[in-house]
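Here the complex is missing one protein chain, while the rest keep their positions.
Labels run A and B following the written order; every chain starts at residue 1.
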Amino acid sequence: MQVRGNPHRLEEFITASTGDAKILNPILHADSASSEITSLVFDGLIDRDENLRFRGRLAERWDIYEEAYFYINPRAPVNGGKVSGAGPLRDLILSYRNTPGKAAPPLTGTLDNIRDIEIIPPEKGQTDIRIPGPDTDGDGFPEPVSVRVRYNRPPRLKITLKKVDQDFFSNLESILGKGYFETFPSADYIEILTQGYEDRLQDIARRVVPPVEHNPVIVFYLRKGVKFHDGHEFDAGDVKFTYEAIMNPKNLSPRTADYEPVKRLEILNKYTVKIVYKRLYSPAFGTWGMGMLPEHLLNAEALRKEAESKGMDPDKFTLRDSDFNRHPVGTGPFVFREWKSDQYIVLDRNEDYWEGAPNYKSYTYRVIPKPLNQAFEFYGGAIDNYAAQPHEVARLKKDPRYQSFSGLSFGYTYIGYNMRRELFKDKRVRRALGMAIDTDKIIRYVMYDQAERITGPFVKQTDYYDKSVKPLPYDPEGALRLLKEAGWKKNSEGWLEKDGKVFAFTLITNSGNELRKSILTIAQDSWKKIGIDVKTDLVEWTVFLGKHVNTGNFDALILGWSMGIDPDLYQIWHSSQTGNNQLNFVGFKNKEADDLIIKIRQEYDYDKQVQYCHQLHRIIADEQPYTFLYVAKWTAVLDKKIVIMERLPSGEKRIKRITPTKTGNYMFYFNKWIKLPFEPVFEAG
Amino acid sequence: MTQGLAEEVSRFTEAWRIFKKNRLAVWGLVIFVAFFIVAVAGWFLTTGENPVLDPAKVRLSEKLLRPLTPVNTEMVKPGDRPLFGIYLLGTDDLGRDVFARMMQGAWVSLTVGFVAVGISVMIGIILGGIAGYYGRVRIKFMHVLCLIAFFVSMILLASGQREPALDSFVIALLLAGVSVVYHYLSVRGGAPKMLEFLFFDTFSVDTLIMRFVDIMLCFPSFFLILTIVALLPASIYNIMIVIGLTSWMGTTRFVRAEFLSLREQDFVSAAKAMGLSDISIIFRHMMPNAIAPVLVSATIGIAMAILTEAGLSFLGFGVPPPHATWGNILAGGERFIFDAPWLMYIPGFSILIVVLSFNLFGEGLRDALNPRLRKR
Partner (left out) sequence: MFSFTVRSFFQKLVTLFFISIISFLVVYLAPGKPSQIDPLNPKFTPEDLVRYRKEFNLDKPLHVQYYLYYRNLFSGQLKSWKDNQPVMGKIRERVKNSLWLFLVGTLITWSLSFPVGISAALRRGSFFDRFSTFIAYVLISIPGFFFAYILIELVVRAFNVPVIGMYTFGMAQADTIYQVMDRIWHMVLPSILMALGGIALLSRYVRAQMLEIIHEDYIRTARAKGLSSDVVYYKHGFRNALLPFVTMFGLILPGLIGGSVIIESIFAWPGIGRMAFDAILARDYPVILTINFISAVLVLAGTFISDLLYMVVDPRIRL
């Protein structure tokens, strides 16, 4: 029907969304519709490939290395006090590196990693630093205050490392002596000028004259000859501009926190950018997937001109006010054509795209608020893909006209136990509670099979997730055995009892989420079956957070996390995050896990990171602070006539079936999609 | 009085005789009564701590079951099972019993219709009565000032500006006081001449009310209701009140017209001559004669209110949970048109049948009570 009299329809991709985009600017938007459009119009320096590993886009390649600093510690006797001063210390370290056999592993690796050592002379001056002050507005978080400090820094060594090495200083101590860095008397070198902060001398001194400093450095080598849609060439200036636009407080960018660890950004040449970070923080790398803005259209001068032409005050005119946000210009595979509010956004393919133009001539993003209307349009052929609702999955999967794809979402649902409470301190008890619940039944009856089991805290489709960890079996008998080991025995009434106390607690969740509510009932039921007296409660969301979660005032609760790909688990699992208003509200504290969590966020080597993550996953799965339940699945449906078409160098076209990547992303090869006038027949396999 | 009563009775039998001839209207009446019974039964069965039919019980494992499906005893606890262990009308996307929800919806929908129409009829009768009876009285300039000051203070209060609101309220009180004193003095014949300019006649009461009716009729009614309901916090009361407050204009016009003609009739003049008070003339003598068209329009009004609520539900601004109405069951079921069509067809056709019966009954009533049509 669609194609009759209109063969061009095959070259247009039309999709629908329930909501309109808000602002088509990659550094300003905060909604998924805008994100979807900007990801087609703009390119980042990097993105993730089909295995969720980083790959270059506007950056052809990159280097990551480190600049490490430490101050000469006058109090620490090196080599029995024979070596003092910056110069001799440098020579000492170099002599260890250059003399074979003088150092043993792991020190050898550390020393081989050194590219260069530089001496930084002493330095005097004044600075204002911001430190957390008292919580004046009562929201549970300290307000920052500014403190003026005079400093007189001693000489310092700057060591350039070939690779980021989070163990650099600890390994170096085998030359300089144990505690060399820790005993550095930072406080001797500063004087606090602002009254009233004398009691925080140590804290402030560590901030102004830190004994050691890791400064990871990323150098991006940009792709040459990439052009914005208006023909202007993309270069390092645009990267710098984008970064500065995000950090400009006037622009109110919601991405500011991501770029806070950046110390400075330097342009080395037209195609090279160097980014220096304040500290080891590997998740920061992923933020360079941010779409790059064209500096020539948005710099101060351009904005001033725009403001003047609109008769507005140039001083108050910010990036947020610019027409650019409704007519974006990027470097991406699609060029913005038109946006009709609440109706549609149309993009044309970028014929000059550096990776080759997409197959589709245009991309139309329609706003259809009602899912039912989307379904009608999909059946009528007026939109090309459709996100199936759970109840529709079975029917649509059977429909011969469509191909369907399922994938896991980035989040999971769990039962969390308050480990501060005596009841849940024993990991055998937590494990037994998990074993008493038939999670497969929840998935089958409550989720209608649109979910999968999960065993740990990482996104299941990433490498970080350890697939060798087995989910807890459903085994009420085994659970009873474990509880017996932990001292819980059935009393005459059939309840579990220990030291004269019945095993009883309250399981809560927020009201308004029917899924969680039915899990609540199922859990209560399963636990009652093995003799645990469970009460349940549904609490309104704000009260749930304010009175229970944030203050740690609960026994057990049902909640869910939605996660990013990055494996940084600091906020949710680190023992320092167990206070009020923090996310480790179950009070999970494990020394080994803490170390791994820190190592993961400081590690820049992918394989090592994966290895640490697997270790952490196993620890958490063993400890069972949560009963990990499931991760939900999504299903998308597509006309069977849509295929992947590759153009071979010979000019021949080859057609392939669309297959989702390992991570379940079926749109990964979207730029190669095209619709055929007929339904293709693929050979088996 | 007895004669009046006899006349009432004969009028009733006469109307009933005509009404009976209209088969559609009789059917309408039958369904109308049946709906009342269902609604009352629904109220008894679905309210209380442990209702016989629990319309709010969610059983996620029992989603979207067809009508007449028995309950899955493995997954559902005995206390959560539907009446007789069977889902008479199936379940919705949360596994709630559609039959229980329809029963609850019956009385909630009826209440919405009744209260909304009650409000609109009340306003209509009062304003229409005043316009019809006191229509010729002219409002004094001073009173206009007083009214304006009063409204300004109300508006300021609503917008949160307390102090100016108080100021203008005091002004309104002062103006009211002045006019009370003035009237007291003028009754005794000693009103000060210098204040006379404040008490000249302006427009009539009838003009005031009927202009107001005109103004209200200028708003697109559904859009106005939607705007207000959307801007106010979601609540069943707001919906009833807003529908009531935006649909009284027709009743006002009816009542006014009736009163205008009744006022000229002999029995009113006689009552006035006997020195009966205005209140008793209006309520004891005129109102019973004007009530017939009001009843008819109220019947149809309830039907319209049910439809309006359904429309609001469709747009997402209907009666909020936990109350089920036929409108929000219907609106909630629309997503499942392919996979669970009963979720749409059951409430949809129920609304159709009930609203149709209200309309047919109302029209039949109008024909039976309208003497002009009776002649034909």
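Criterion: a contact is a pair of C-beta atoms (placed from the backbone, for glycine too) under 8 Å apart; a residue touches a chain by one contact, two chains touch by 3 or more.
Remember, predicted model here, so these are calculated numbers, not experimental data.
Of the options A:Pro132, A:Gly179, A:Gly225 or A:Pro254, the residue whose C-beta touches the omitted chain is A:Pro254.
From the set B:Glu14, B:Asp80, B:Asp167 or B:Glu334, the residue in touch with the chain omitted from the display is B:Glu334, counting the whole complex. Only one residue from A:Asn79, A:Ser341, A:Asn553 or A:Gln571 touches the chain missing from this view: A:Ser341.
The omitted chain makes contact with just one of the residues A:Ala30, A:Leu193 or A:Leu268: A:Ala30.
Contact with the chain that does not appear here is found for just one residue of A:Ile14, A:Ile190, A:Ile437 or A:Val534, A:Ile14.
Looking at chain B, the residues touching the absent chain are 24, 155-156, 158-159, 161, 211, 214-215, 217-224, 226-228, 230-233, 303, 307, 310-311, 314-315, 327, 330-331, 334, 337-338, 344, 348, 351-352, 355-356, 358-360, 363, 376.
One chain of the complex is left out; on chain A, the residues touching it are 1-2, 4-6, 8-9, 12, 14, 30, 252-254, 326, 340-344, 364, 366, 368-370, 372-373, 376-377, 379-383.
One rule holds for everything that comes next: only the chains that are shown with their structure count from here on.
Rounded to whole angstrom, the centroid-to-centroid distance between chain A and chain B, based on C-alpha atoms, equals 55 Å. By the touch criterion given at the top, residues 58-61, 63-64, 75, 77, 93-94, 334-340 of chain B touch chain A in their complex.
Across the complex, chain A meets chain B through its residues 371-372, 375, 389, 391-392, 395, 445-446, 448, 514-515, 517-518, 521, 525.
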